[in-house]
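Reading through the structure tokens given below for one structure.
All protein chains of the complex are present and in place, except for one that has been dropped.
Right, subunit A next:
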Amino acid sequence: MAGALQAATAALLSSTPLKTYGSYRLRLGSAPRSLAGRKGSFLVVRSDAGFGSGSNARTRPGKLIPNAVATKPDASSSSTSSKPGHELLLFEALREGLDEEMARDPRVCVMGEDVGHYGGSYKVTKGLADKYGDLRVLDTPIAENSFTGMGIGAAMTGLRPVVEGMNMGFLLLAFNQISNNCGMLHYTSGGQFTIPIVIRGPGGVGRQLGAEHSQRLESYFQSIPGLQMVACSTPYNAKGLMKAAIRSENSSCALRALYLLFGGGGDGAPGEHVTILTYSRMRYHVMQAAKTLVNKGYDPEVIDIRSLKPFDLYTIGNSIKKHTPRLQSAIIKEFWDYLDAPIKCLSSQDVPTPYAGTLEDCTVVQPAEIVKAVEDLCK
């Protein structure tokens, strides 16, 4: 399990014992070890039908990409919550987590643009303002830096705010407060003030939202000390991570994809040939690629790391992977002796995301690229 957040997630979600929830392992074949990986960048659904408006993450169990090796009969229900048979879409899962935490602790409050009467731009807070009132689900003016700072000040004085950025890119405007105060004040105050704030927001490439709305800023936040960061990828882990982040005494940044494919993937046994690290939306690309690889005779192990800061080096180490350049250097440092081949990192192109759909696709890692990278590594 990664950090405390991951462990807490597992604890909060399971009424029955779960298999490794810290990171997924999905067995999809068998072969010797090597590495491939990709970086979080979000994807456009092309190959799968039925994606209506596309601005919400959707998971439809009926159209799951089946695991190549189904290890559990209920593996396809990873989109569900802790109650068996309780199916949710991702934003509903986030809302459920938030609602439960708000009911449990009156100090938990939400602040952000359009979270109250509008119910949230992505409907994560729908109905909560009616239930808890306008002060607990606070509609803020458009002033990210200031209302994030306000959330930090409220956290320092005893509340547990959840600040919602309408888009991860908008959090850039709050970067002053997030970097200087959120991550730092516990330290510069010598431990006198805790800042149990959760800053959350969707981000990454959506569906032709243009460059400014499609930014992948995880690495900016990763360089802030004192801040934990997680990325959810399924409704199941979304709810758990939301609850764990709210209960954590540390400041957390909880990111989610603007656009998620369906297909879950349950737990599985480790693969032998290659480890693919992924998170958030790329998980679904990787699953597709993995399917192809299995058909070609490879045995990839896919791990959805979910915790971006701190990295779960233990689970990762057990499989040896690398995910982003940052993770790459951490892995090289720790596991150099165990690597059979150089680490390969597949990440989004270093260009602003263009509006045109075809160009947008090119900036994002596609399953075919993943397959090729694995094949190259395993030669």
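Keep in mind that, in the parts below, a residue touches a chain if its C-beta (ideal position, glycine included) is under 8 Å from a C-beta of that chain, and two chains touch if they have at least 3 such contacts; residues count from 1.
Everything that follows uses one rule, which is that contacts and distances are computed from a predicted model.
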Worksheet item: Given the options "AP complex subunit sigma", "GPI-anchor transamidase", "Pyruvate dehydrogenase E1 component subunit alpha" or "PAT complex subunit Asterix", which would UniProt use as the protein name of the unshown chain?
Response: "Pyruvate dehydrogenase E1 component subunit alpha"
Fill in: Touching the absent chain when the full complex is considered, from A:Leu90, A:Val110, A:Met156 or A:Met282
A:Met156
Practice prompt. Pick out which of A:Gly133, A:Gly210 or A:Gly357 touches the chain that's been left out of the picture.
Written response: A:Gly133
Worksheet item: With respect to the chain omitted from the figure, which of A:Phe147, A:Phe170 or A:Tyr279 is a touching residue?
Response: A:Phe147
Worksheet entry | Residues of subunit A in contact with the chain not shown | 1-5, 7, 106-107, 109, 133, 135-136, 140-141, 143, 145-159, 176-177, 180-181, 185-196, 225-226, 228, 248-250, 307, 309-315, 317, 334-335
